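Reviewing the structure listed below.
Complex shown without one protein chain; remaining protein chains in place.
Our next item is subunit A:
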Amino acid sequence: MNEKYQSVFDIVGPVMVGPSSSHTAGAAKLGFAAGKLLPTRPDKIQIDYYESFAKTHAGHGTDFAIVAGILGMETNDPRLPESLDLVHELGIPVQINEMQTPSPLGHPNTAQLTLWAGQKKVSLWGDSIGGGKIEVKQIQLGEKTLELPGPLPVLLFSCPPSRLPQILAKMATLSVVVTAQNFCQLNQTENLYALNLQKEIAPKSELELSQLCHNLICL
């Protein structure tokens, strides 16, 4: 099952605010994923665009879509086009860079989103692959960088290495199927794990797992 598009609703859908599924809906999803990496609303946003994104972001509503996603709006939220006014009112600066270099991910619709909240800094590298579908390739928490093991959904969390078997056992009892994993050292006691899941995790299972680890995020 390595097909990028699995559901008929990846094709007929999403129901979304226009004008572009890759440059607006996909962009909003990238923003939404980046926003999840922070526990609070960011106080500063930086967007680095590559290739097609760099050339057409203004015309395709990519800026407002990414910012709206970061603020937690979904692709069909009619407030999407007003998000730039909203962050302006909230006093959140948005820095946009049109990179001249090829995409580091080798895809024409690539963005790196960097968010700050106080001392915290997070970054997400992702592609919008068409029809509103996205891929998140890499994340950065503070100075720690982690490559994601495969397509979304991906579960991120941190825990001591000795705790991992217990978490995986719990996932098995919850019928959560892990298809790939990757990790990096987060600090002296804990690792940051990224588990590629076969399908989206139920909110109840997510809650149960959050008791066993820290910083649980489902992208």
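The rule is short, and it goes like this: contacts are C-beta pairs under 8 Å (C-beta built on N, C-alpha and C of every residue); 3 or more make two chains touch, one makes a residue touch a chain; residues count from 1.
The rule is simple: contacts and distances are computed from a predicted model.
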*From the list "Dihydropteroate synthase", "L-serine dehydratase", "CoA transferase" or "Tripartite tricarboxylate transporter substrate binding protein", give the UniProt name belonging to the chain omitted from this structure.*
"L-serine dehydratase"
*Just name the one of A:Thr56, A:Gln140 or A:Gln181 that touches the chain not displayed here.*
A:Thr56
*Residue in contact with the excluded chain [from A:Ile45, A:Val67, A:Leu80 or A:Met171]*: A:Leu80
*Which residue numbers on subunit A touch the omitted chain?*
1, 3-25, 51-52, 55-61, 76, 78, 80-81, 108-109, 128-132, 199
